[in-house]
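Of the protein chains in this complex, all but one are displayed in their positions.
The first chain written gets the first letter, and so on, giving A, B and C; residue counts start at 1 in each chain.
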């Protein structure tokens, strides 16, 4: 067990609750936190509940439920497996939202559409069907369809406006009953890239994510329940530097029995080494697989399919298959 | 003079005040409306002022100032001419806005980025530099730059939310001192396509535009002054059908001296004929030149350059030339 | 029956063989041309065969088979209907190509990806899976999959190279057994827009299409069989001007019994009137419905699905449903 977890070392919160849990649970049970695992044909679903202040303080994450769906099938083009992932994800969304049929929803695709590893949100938003204006013109269409609005406002570097500000003002105006956000996340390990979907009823937290949005998007700021769906598409470069150091010092300890190389490394030194490696870009470096565009394509298909079936009771899942 | 102007016949308001003026002024002076023309190296600038209720009722347009810049150079790739068009357009924007240096601006690109003839707004927005978030982090950057936010929310068919609603709520939140909208317009004549820029301090009116937005975006609804910049990029198909009928009946009258073909056509009949031609798409048909993508490219360069120099006193026009 | 069909008047060949046939067959049987119609749940399939020189000269189209699938469901978002359209289209492609399992195919998306009404080809190409490079690395993947290459070279205004030249040289190099081209067409009537798919084993002819490519792409120039799939997405503006004149003169004849307005119009006069209306853009004007982007999305889904199942015997149609 690594005594200096990266997310403490670097001041970068880990986006996936499951990764934080894995690190912490090495030291035994985490007070105020529960974990439940279920397996299914194509993977594992983990439900972490941060129950009280002790849990919040240990996990560094607000009270609430974090459901993580892990499946290698997310990285493949196996459409049969995708169908079953869509069904499971759709059910999870329905359970977490628990919305009456008449409740309206605002969906927000967060991220920069011009950088593919940050484009999961905008690309998913692009595949959702907004019904709200339609209902104003043709109220008879409501049968089996929910009132949905969709927005993908782009990053604040381009708009000059924080996504949280845009959402707050929009919610104030169109009064949806709940907000669903889709965003690209950063993982603490390469093996999770594009293979994990996290759903959190706690919303989106400052400082996380690929593009480090600064203001929280949660029930408190938005005034409505917020469900955040995210997939890790990048790893901060610091993570792999850190891993390299762990593996190297492990190796050195093995070959030279007396050495205690890494154990003796103090956290400030580790941080200094990582910073020196990543210096030219102030650490704003991300690691992505080369075929990230293909993986994002799959994920957009699955997540947009799941949101669509979760929201509209009248959408025949058979028809959903045909969604672009 | 055509006694049944198209915009009356078809219930489609003409977007260009200048076109309405041309039709009406055939019948003599228009009460409550003034027109001033200036020529410059590359074209003509017309300033129409709708002064009172009589003017509003005659023109079918709200009180305010409509400046139209006409230049064939807008359709060419003559970058020297473009430089002078940018300078003139920039001065016009500055005069119409008359903003103190400390005033902040929200810019909105209206339209559908996926259909090139409706993409002028979003593409221009993409070229503007949003400084608002930057100033929050680095207030020292304010020197010579104005606080600007930029949004291009997409069409309501995709978002489920009217552009006017998004802007109202956003303005309520970020409190800009003024709003600039860029939008693609519909012309009443092919010869105006991509060769005319209209600036109106009256904002954007329901029912106009390529995508027929429904709610007005003006000082009253937005609570701040609104400057609308538009370029006609399409002609409603009904316009050319109407022109065909005029020319044909003119021809028939010539060849058969006794005939009074068109003069005898009653407006209801004209409308019926137009509707019959355009029936399969309920009249939602637009006419565009095949090379519309090249023309939009030029216009985006000119309009984004003019807005940028008009807003930021510290932007050296020499540097502006280098804007992408 | 109009004695001066538009495609003769304006020197613009009609892209759809079915439209030419409809005009000509008004005058009785067309020598050297056969027509067969079948109906199916969602529409009609017409097979026109141009059998000999008489047929070629009458139709203005080369000898060969032109299959036209007409269905209003192409314009809807009814995914169940789309599934059956994909199956029928896939069978038609298989029958027309009649390829052994080992034959390789080059697919070409023709058109300008930046103008949505001309983007059917490039967007469809984007959805096809190219297997050729894959087989070079992993020959074991060949099972159930055909060797396919895919190209969308863009328009000659952007590349400086005719699509026909690029294809000729590429075919010379990679030696496919056949070429499939997908292109946007121009219709002679608004009612056909996005509601008709034409398959022709004669390839693509100079002067047709949205962007008026100049060199033929056919078996003779390419050296391999060429199957052209096209959908009309625009109507030349001249077509609706012409229709307006027909309807207007019909009306005039009705109201004034003695008049023979249109019958007396000589073709040269008709052409002059059309030219005068469309003058500012030399007739390079196209008419499109405003929601053309949604319609193209549907068509790309259907055509890419049909080509994929037609080419790869091992693709389970169930899985195909899941293609993006």
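The criterion applied here is as follows: a residue touches a chain if its C-beta (ideal position, glycine included) is under 8 Å from a C-beta of that chain, and two chains touch if they have at least 3 such contacts.
Just so it is clear, the model here is predicted, and its values are computed rather than measured.
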Request  = Kindly state which of the options B:37, B:79 or B:175 is in contact with the chain not pictured.
outcome  = B:79
Remark   = Of the candidates A:57, A:95 or A:191, the residue in contact with the absent chain is A:191
Request  = Name every residue on subunit A in touch with the hidden partner chain.
outcome  = 112, 114-116, 157, 189-191, 193, 210-211, 237, 240-241, 243-245, 247-249, 251-252, 255-256, 259, 261, 264, 269, 273-274, 276-281, 284-294
Message = Need a quick check: the contact residues on subunit C for the chain that isn't drawn.
response = 126, 130-134, 147-154, 156-162, 165-166, 168-170, 172-174
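By our rule, only the chains that are shown with their structure count from here on.
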Ask   = Most C-beta contact pairs, which chains?
value = B-C
Inquiry  = Rounded to a whole Å, what is the gap between the Cα centroids of subunit B and subunit C?
reply    = 35
Task = Could you tell me the distance, in whole angstrom, between the mean C-alpha positions of subunit A and subunit B?
result = 41
Inquiry  = Measuring centre to centre with CA averages, how many angstrom lie between subunit A and subunit C?
reply    = 44
Key: Per-residue overlap in subunit C, given as positions that touch at least 2 other chains   = none
